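Every protein chain of the complex appears in place save one, which is left out.
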Amino acid sequence: MELDLQKYAVRTDLAIESRELAGQGQPQPIPGVHEDVEDLEDIKITRLDVLDETGANRIGRVQGHYVTLEIPKLREGDSGLQDRVSFAFAKEMEDFMRKIGISPMAKVMVVGLGNWNVTPDSLGPLVVENLMITRQYFELMPDQVSPGYREVSGVAPGVLGITGIESSEIVQSIAEKTQPDLIIAIDALASRSLERINTTIQVADIGIHPGSGIGNKRRGITKEIMGIPCIAIGVPTVCYASTIVNDSLEMMRSHLGKEDTQRQAIMGMLNSISEQERLQLVKEVLQPLGHDLIVTPKEVDKFIEDIANIIATGLNAALHEAVNPDNVAAYTH
Amino acid sequence: MELDLQKYAVRTDLAIESRELAGQGQPQPIPGVHEDVEDLEDIKITRLDVLDETGANRIGRVQGHYVTLEIPKLREGDSGLQDRVSFAFAKEMEDFMRKIGISPMAKVMVVGLGNWNVTPDSLGPLVVENLMITRQYFELMPDQVSPGYREVSGVAPGVLGITGIESSEIVQSIAEKTQPDLIIAIDALASRSLERINTTIQVADIGIHPGSGIGNKRRGITKEIMGIPCIAIGVPTVCYASTIVNDSLEMMRSHLGKEDTQRQAIMGMLNSISEQERLQLVKEVLQPLGHDLIVTPKEVDKFIEDIANIIATGLNAALHEAVNPDNVAAYTH
Amino acid sequence: MELDLQKYAVRTDLAIESRELAGQGQPQPIPGVHEDVEDLEDIKITRLDVLDETGANRIGRVQGHYVTLEIPKLREGDSGLQDRVSFAFAKEMEDFMRKIGISPMAKVMVVGLGNWNVTPDSLGPLVVENLMITRQYFELMPDQVSPGYREVSGVAPGVLGITGIESSEIVQSIAEKTQPDLIIAIDALASRSLERINTTIQVADIGIHPGSGIGNKRRGITKEIMGIPCIAIGVPTVCYASTIVNDSLEMMRSHLGKEDTQRQAIMGMLNSISEQERLQLVKEVLQPLGHDLIVTPKEVDKFIEDIANIIATGLNAALHEAVNPDNVAAYTH
Partner (left out) sequence: MELDLQKYAVRTDLAIESRELAGQGQPQPIPGVHEDVEDLEDIKITRLDVLDETGANRIGRVQGHYVTLEIPKLREGDSGLQDRVSFAFAKEMEDFMRKIGISPMAKVMVVGLGNWNVTPDSLGPLVVENLMITRQYFELMPDQVSPGYREVSGVAPGVLGITGIESSEIVQSIAEKTQPDLIIAIDALASRSLERINTTIQVADIGIHPGSGIGNKRRGITKEIMGIPCIAIGVPTVCYASTIVNDSLEMMRSHLGKEDTQRQAIMGMLNSISEQERLQLVKEVLQPLGHDLIVTPKEVDKFIEDIANIIATGLNAALHEAVNPDNVAAYTH
């Protein structure tokens, strides 16, 4: 069963979704998994620590630390909410780095994965463009850098189809040359559910794993490969058409169960097949016809720009002590 | 029932989809509707004439002429196919204008509807940018215009949210001032089906009707309002999440019917509800949760650019006798 | 002589430059011209009222009111300064509208002139995109609009080469249909001097005149043509290569005069020809060779984006009483 869950997990890049699947929707604790939920206004923060093998098997995720910010109203374009999310994200990043033992002066290389020509995949490069990059000052005039700033570099390695080189290989070769102490990689993810698209930010210290994300990334950006800690920041920006259908069938099943006996009968039989089988069924129908498109909301340009700005603002504040919510706008594009 | 179909038709902007719905998938002729299908390599052209009230009622579409090009492989990015589609589209446009009685020297105003900041809604403005515009030469130095060119102007009126003015009002006021003989309006549409997105081009002489398309267009661009013939060129670039789900349920129903008796039972009961009811059911589930997003393929940037180029190239060749497939590239951006 | 100055004035769109030329660099008052200069930190505001025919002749500008903000450091990208400029510009716009008798509830149509595909000419369309547009609410649900908001619409008419229609004709036809009380037109200008590019904002109530600007605008957007007051907001974003050369020769002349007797002799003879003659000489040299290019700073993308944001923010605050410096960010993109 764990194997099945892990196989299924390929479809979700979000730990909270794995946790939901593992818990069958039940809130009771899972052995080997520590969980902490904080509800701010419009922002729900879930901190999930997968502590050991047992936890990893139960939840179908690699051992590590996961923080998820869920902001269901983020797509509404409220700039006040966006500011509060930047602030909350900055605070979580600071705590997260402290928790996993990153020193305040650790040199950071921020990696913006994805393709800048494909809007829903351009989140990573967009974040890098808006970061406060300082490594050049530390290199060229180290004694003139004001206190409160950390050495930060930024790289957007492109995607295999455009470069012919695995983005992981590019990152590794640059890291070997420039010797950062920490890699923070930002990537656009595929979501299991429409409602998470551009409303969820996940931070994890497990790096980027093969098969995750929407690009062609067969080699990971992980501590094992890079030799230094790798934090991954992921935002779902797309989902498969089959995921929407499957997700809806699930919603229909529970929706109907509550309200309507006649319709309940119609769909109720879906209960008799497992989630796995149902997804298989949907894919069987959609794929041969070439219909299992990856889709994104129509307003993708605005959504990606907004969330890239939130993450860049939050990172600028989290990475440099001298930057804080009052002056961060001056540093972020 | 006709009324119901017409109400339903709000969800589809494509005549061939209305025809399919009306014919229940059966190919026999519909009274009051003349139909002509031509199969080129990779391009299927359907010419549909809704001749009278009977036909209009049966098919749930306004009386008029409709031409649809279906190119299922268009999203594969084959530039050879793109050239062939431009060519076929140019030929259909020429025939269409002749058929509805547009004179070769008629002055044309091309209207690119939609929002240039929202990629899947930017098709119209992109086409206008790539057109060969000539009106200024006819105004400023009419006797120096070479033979074989027609007077063409182009307008991208924007959308209500950005201008505060109905695009139809803007078009009407400019048409009153500049007095074209024909309006050709290009618009991005919502599709009933994922597979049609960016693979289908529809030409119709019924103008743009309220509620169609994905923008906020309450007043139409029609012969009644504008006082001159209005040809609409539409391309589905988005669809509703609910449409994907409903479409998939329909595919599952027929798919299962053929293959698998056990699964057939599971879904078969869906047969007992009508298509209308099923769509209603899907929307009931998705909408309260705010999930009925409008979605577009991940590769939207490239798809829109390609199809805008096809339409601009085709229009340049169709509108100016002096422009033909051999030299059209020199005129199109 | 006045005629000559007026002819020369075609090269400058800025009243303060005409004033400098008229005053021969001398600060004494010019009859028929009222002048008021305010120095804020990093922002110099010049309010120039050309009161009568005498003033108009002396200064070579149409009778009217001119306000110019000069911010030499604006290209340095300091976001704090940008905020202060937005604020100062908003205040000047409010005072300006009051001074020329525009009522607080006057309906405003903002016109973004220029070509959105040519970066240095895209200022107008960019401003319109970032405005708070409200006309649609006044049209659709007038009793639900909160107090403190004014009816504002926005139009980007494009340029003659793309539409085939004079932008002035488009604006006029839309204004006739939508009946605003005031037009505010934003346009990118050609400057006489490199240092003014993207550092100067001019507001004037004389509208846009033929031959001004860098586009093809033969008909004006003026009170005479439109029948309502027309305020023009102009920002120099380009200059002619010949202007740079001529400007430099002038600087060399004065520079050398002060310092160096040997070099002074070399250039001093330039004193013997008038400014007109010198410009003529430069153009004679550059034009036949096709060298009199219009140029813009290399960083044009960033400069235009910044200044469009300043103007949109300032207009949003100036046009709506409910919008003020503290909350304006929430309304501007």
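Miscellaneous remarks
Just so it is clear, A, B and C label the chains in written order, and each chain counts residues from 1 on its own.
Note that in this section a contact is a pair of C-beta atoms (placed from the backbone, for glycine too) under 8 Å apart; a residue touches a chain by one contact, two chains touch by 3 or more.
These numbers were taken from a predicted model, which means no experiment stands behind them.
In the complete complex, the residue from C:33, C:282, C:312 or C:328 that touches the missing chain is C:282. Note that of A:102, A:156 or A:233, the residue touching the chain absent from this view is A:156. Checked against the hidden chain, the listed residues A:62, A:106 or A:170 yield one contact partner: A:170.
Among C:51, C:228, C:295 or C:329, only C:295 touches the chain that is left out of the view.
In the full complex, subunit C makes contact with the omitted chain through residues 72, 117-121, 194-195, 197, 214, 238, 241, 244-245, 248-249, 251-252, 255, 263, 265-267, 269-270, 272-273, 281-282, 284-286, 289-291, 293-302. Hidden from this view is one chain, which touches subunit A at 116-117, 128-129, 133-136, 139, 151-156, 158, 160-165, 169-170, 172-174, 176-178, 216.
We take it that only the chains that are shown with their structure count from here on.
With chains reduced to the mean position of their C-alpha atoms, the one farthest from subunit B is C.
Inter-chain centre distance (subunit B to subunit C, centres taken as mean C-alpha positions): 41 Å.
Taking each chain's centre as the average of its CA atoms, subunit A and subunit B sit 37 Å apart. If you average the CA atoms of subunit A and of subunit C, the two centres end up 45 Å from each other.
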